[in-house]
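A single protein chain has been omitted; all remaining protein chains appear in their positions.
Let's turn to chain A:
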Amino acid sequence: MGLDFSIVPKYMDIILLGCAWTLGITVAAALLSFVGGIVFAVIALYAPWIIRQPFRLVEWVFMGTPLLLQLFLIYFGLVQIGIDLPAFVAGIIGLGLHFAVYNSELIQTAILAVDKGQMEAARTLGLSRGQALRKVVIPQAVRDVIPPIGNNMIALLKDSALVSVIGVSELTLSAQRIIGKTYRPFEFYVLAAAFYYVINLGMEWVQRRIERRISLSR
């Protein structure tokens, strides 16, 4: 049988709903990975040994094991210890923490790259180290790291397809379900791909806008 895209409009509502889930999960996980990345970076650089060491273990787990396994663990595993999360929440947490660890690596490097004179100037004015980090060092580090974090967020968008395996009807799973009914894999996978691409473009647009906004303040 040949290709027939005329069937697509009939299932558009399901695809769009899938898109909405993908977008929602991606945005929520991206925010979590951003805030988490900053928190992790500060812990890794400045927390006392007693906190830093166990934290390194957590970091290793998120970096050294497959995201798919992490999602299974959070969704299916945690139930056994009484934490029963909705699938999309488990997905957001898994994706968010996984990418927070990657963002943390970037932010750590950027924090260390901020000119030492910045911390000195802040301390000279009477700010504590924590205040200087919060008001002076971290904002600059984060600015410097927006482009590579943007790349991580694109990767996050693509990896959000993995939450289909714990049953969140995001874009990929929606396409699969339609294909299960219509036996039209090419049409609907291509359609899903097209929507990923559109979301991708949107994220790049947002990133460019942020970069333009901060270009003066360097």
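Everything that follows uses one rule, which is that contacts are C-beta pairs under 8 Å (C-beta built on N, C-alpha and C of every residue); 3 or more make two chains touch, one makes a residue touch a chain; residues count from 1.
Heads up, the rule we're going with is that contacts and distances are computed from a predicted model.
Undergrad: Leaving aside the chains you can see, what is the UniProt protein name of the one that's missing? Options: "ABC-type oligopeptide transport system, ATPase component", "Amino acid ABC transporter ATP-binding protein", "Chemotaxis protein CheW" or "Glucose-1-phosphate adenylyltransferase subunit GlgD".
TA: "Amino acid ABC transporter ATP-binding protein"
Undergrad: Per the definition of touch given earlier, which of A:T65, A:T124 or A:N151 contacts the omitted chain?
TA: In the complete complex, the chain left out is touched by residue A:T124.
Undergrad: Can you say which of A:G24, A:G77, A:P139 or A:G167 touches the chain missing from this structure?
TA: In the complete complex, the chain left out is touched by residue A:P139.
Undergrad: In the complete complex, which positions of chain A touch the hidden chain?
TA: Its contact residues with the unshown chain are 115, 117-118, 120-129, 131, 135-136, 139-140, 143, 214, 216-218.
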